[in-house]
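Here is the structure we will look at.
Excluded from the complex is one protein chain; the other protein chains are retained at their positions.
Going in written order, the chains are labelled A, B and C, and every chain counts its residues from 1.
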Amino acid sequence: MLILDNIPALLVAIPLLASAVVSLLPSARIAWGFAFFTTLICLYMAFELVGIISSTQALSYAFGGWEPPWGIVFVLDSANVYLVLLVAFVSVIATLYAYTMLAREIAVEDLPKAYAVWLLAIASLFGLAMTGDAFNLFVFLEISALSSITLIALGAGQDRRALLAAYNYLIIGAIGATFYVIGVGYLYAATGSLNLIDITDRLNELGTNQAAITGLAFMLAGIMVKAGVFPVHIWLPAAYSYAPSAVSSLLAAVATKVAIYYFARLLFGIFIDITQLVDFFLLYILMPVSVLAIFYGTIAAIYQSDFKRLFALSSIAQIGYITFAFSLNSHSGISAGFIHIINHALIKGALFMAVGIFALGIGSRATMSSMQGVGRQMPITFAGFVLAGLALIGVPLTAGFISKLYLFKAIFETGNGFYVALIALSSVLSVLYLWKIFEVMWLKEPVQPLKIDKEPASAYLPVWLMVGVIMIFGVYSGEVISSGIGAANALIGAR
Amino acid sequence: MRDNPVFKIVSKILFGPIIIYGLYVQFHGDYGPGGGFQAGVIVAAAFILYSMIYGLEEGRKLMPDWIIRSVMALGVLVFGGTGIASILLGANYLDYSPFAYKIYKAQHLGIIIVELGVGLTVFAVMLGLFNAFAGFKPHK
Amino acid sequence: MSINLIVLYWNYIIVIMLMMAGLYIIISNQNFIKKLVGLSIFQSSVFIFYISLGKVSGGTAPILTGIEDTVYSNPLPHVLILTAIVVGVATNALGLALVVRIQEAFKSIEEHKLLALKKEDGLKDIQIEDSKEDSAV
Partner (left out) sequence: MIELWVNVFLVSLLVIITFYIMRLRRLIGIVALSGAYSLTAAAIFVNMDAVDVAFTEAAVGSGISTILFLAALRYLPVEEAHETRYPVWSLFLCGIVGLMLIIAAFALPEFGDPNAPAHLHVAPRYIEESYPLFHIPNVVTNVLASYRGFDTLGETVVVFTAGLGVIILLTGSTLSMRFKQSATSSDNQTAKSDEETRDA
């Protein structure tokens, strides 16, 4: 009972405390075991949390027992509880994957500390997903940024460009975070509160003014940097492509998703009072930007020969799909966005993991020229990779199909054929780069023997776990769909 | 500069008072300006001064790296563990009220423990940062 | 009236201009250390902005004296900025560690040179692969 009541706090506190312990452990293996066990506990707690939310609808956890506007609260409802579960699930799989992969890219002596930072990154994602306090979010944003930067920079063991990627992320991320803080400051001056729900109430009471609107705009801008939304995505491709593969798979799967969730929460949850402005922002700014993101990401991916960079660019396009769904500003649009958040996290996680295994196999970066015929040499991983790729396009019986289906459904509701054509065109374009990869990896003859004897089971097992979930969600999609609809209900009410 | 006896003597004289001042700032935070952060930085400054005058190796003998790393983690454990203790005593995370019978005593106790955690981590990290930067050997 | 207004808002305006000066240094400067200094100017200015929000005219520091009718400044922005200062230093420290490593690996911390070196690395990737292909053939 003690545990059940305090799950929201424990979800953050346990990985934090575990990371302090892990950083002191002498052996890499024990450190991994400890980290993995911690993520398993988190997954269990996340499941419990889903159970609690499905019976109580919403939950507010006050830290230190201080009630909302005075203390810090974690808010849980059907919008973020599935996100918490997603983060917990992906972190378990990614930690499992890290056992083989991180050890090959990071020196053994550094591994315990690396796992400690890894746990900090996971803890901060839980915090970001749950916090209901504007300033507390900034703190978690910074824990997340610093831990991700450290992990990305460790990729310099393989490629020195990782250092530049990490530095760029640090500078751009810090600008974003500072913009966010400026926004919070304006909003605080206008309302006197830091609690997001209380801010909404206060704005309704006092009325919005220029200061509050500017505050919101700066907060959104800061979050957009973290979420990798198109014009401010510039840190993302390099960061994901030079990070160690385990790190790319964790970050690409969930780090941006959490920021996007918060972006949606700010847009639809807080500023009820200024609907007109939000409508304007969605229609005239977010929508064109999302369409640009989709086409920029897809077309740049077609011309890219480095696999990891290619998938990072495709992430920008996929984030574009999510923000596009939000910009439709309808119940079905928001549900489609949330469904795609979950599906894309699983798909992209699986793809990055598979690419990491290929790179391990050939002993150098995975590019169009170095990967010739590798699919034939590593059939088990390649099969999982192909299935995840099909899901990315949106082929029926995969989770990606469900995302596209609901996206189209939301677009049809607007009755605008132009959008339908745009999204269909972009899907066709994404077939191009995936076909290119398939052609190189399967249809060409292998050019060199593999550097490893056989595919490591501990590395492809996580890929297949992810792919398994993708396929299950493609067939039994009820849970994902209801989570998306639940999220939309929580954010804008059951319209 | 390091061989200058004036620096050596002055730094030795200052070492103790700086640490005592740090402890004062640490535990007087309830009443005046100060608290864990400032105290951690001040105590770290004493050790940094020592390292600067007597050399990094001497400084590392005074405060070895493994102690620094342990104290870093210990601070987080003390702070985070306080929250777990509150949960075990049947309150919310970081609620200090079950620590003592009277609410103000509980609050004082909680704040002192928590600030101690902050101070330990900040002290160890600041010293660790200095050692890492000063002892860095670039590869040729 | 307008002069009065400007004096009253002087603090905000100058602080915002300082923020933008910091931002300008970060964006336009090529040197990685100077970018970090720009970042700390940007952040410090935001801190001053926050503290200005908490100031109450005729108020005193929020350390209770027990004297009645004392006006205290708002303690909440102070708490937030205490947190933010430490976060800022943490960011700076990590950035410095990266810069030191970048200098070691690339022998430069000027952005345009680094971009050129990065491109060279990319070309090398392809060249190595080409040579491998050749050897395989």
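Worth pointing out:
By definition in this document, contacts are C-beta pairs under 8 Å (C-beta built on N, C-alpha and C of every residue); 3 or more make two chains touch, one makes a residue touch a chain.
What you see is a predicted model, and the numbers here were worked out from it, not measured in a lab.
On the side of subunit C, touch with the chain left out of the figure occurs at residues 5, 7-25, 27-31, 33-34, 36-37, 40-41, 44-45, 47-48, 51-66, 71-83, 85-94, 96-101, 103-105, 108-112, 135. By the touch criterion stated above, the residues of subunit B touching the omitted chain are 29-35, 37-38, 41-42, 44-45, 48, 69, 72-73, 75-76, 79-80, 83, 93-94, 96, 103-104, 107-108, 110-111, 114-115, 117-118, 121-122, 124-126, 128-130, 132-136, 138-139.
Although one chain is not drawn, its touching partners on subunit A can still be listed: residues 16, 20, 23, 63-64, 66, 69-72, 106-110, 113-114, 116-117, 120, 123, 127, 133, 135-136, 139-140, 142-143, 146-147, 149-150, 153-154, 156-158, 160, 182, 186, 188-194, 202, 206, 209-211, 213-215, 217.
In this text, only the chains that are shown with their structure count from here on.
Per-chain Cα centroids separate subunit A from subunit B by 36 Å.
Centroid to centroid, with C-alpha atoms defining each point, subunit A and subunit C lie 25 Å apart. Residue positions of subunit A in touch with at least two other chains are not found. With touch defined as above, subunit B holds no residue shared between interfaces to two or more other chains.
Subunit A contributes residues 2, 6, 9-10, 13, 16-17, 19-21, 23-24, 61-65 to its touches with subunit B in the complex. Listed in rising order, the residues of subunit B touching subunit C in the complex are 31-33, 37, 122, 129, 132-133, 136, 138-139.
Here subunit B touches subunit A in the complex through residues 69-70, 72-74, 76-77, 80-81, 83-84, 87-88, 90-97, going by the rule given at the top.
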